[in-house]
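Below: one structure, written as structure tokens.
Note that one protein chain is taken out, while the other chains of the complex remain in position.
What follows is subunit A.
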Amino acid sequence: MKKRKPNDLVLQTVTKVVSFLIILFSIRMFFAGHYEPGGGFIGALMTSAALVLLLLAYDAKTLSTILPIDYKIITAIGLVFAIGTGVGGVLFDVPFLTHAYDKFYLPLLGEQTLHSALIFDLGVYLGVIGVTLTIIKTIGESE
């Protein structure tokens, strides 16, 4: 029997707008983590929520066409970032995971303090995205 295609026009159209909003807000959460509530973990959960919304509105095949990424590799890259900031402290003759910061002049943003904890947070961010999406895609694809 011919299976009728589900008529998900409303959901798919709204997803196109909303997922960008969620990803933008999650990036804001990620960068706000040092001074405000937020940080790598919440930002990553929100980004993966946006990707899960795409999974709900479309299907797994569409998502892997949009983002052809193996999420296990993303997890590995995140762990490398997190460990790399720790080892970076050892190279400068200070204990493991000692962080450093300095003021820099960026072209558009003016004087900004850049802290190496941000790179550690980036590691957490990538790791959490990788783990969450690996779990959800594995459960979703097994029949």
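Remarks
Note that in this section a contact is a pair of C-beta atoms (placed from the backbone, for glycine too) under 8 Å apart; a residue touches a chain by one contact, two chains touch by 3 or more; residues count from 1.
Here, contacts and distances are computed from a predicted model.
As stated in its UniProt record, the chain not included in the shown complex is "Na+/H+ antiporter subunit G", which appears among "Polysulfide reductase, NrfD", "pre-crRNA processing endonuclease", "Na+/H+ antiporter subunit G" or "2-oxoisovalerate dehydrogenase". Among A:V10, A:L91 or A:I139, only A:V10 touches the chain that is left out of the view. What subunit A contributes to its contact with the hidden chain is residues 1, 3-4, 10-11, 14, 17-18, 21, 25.
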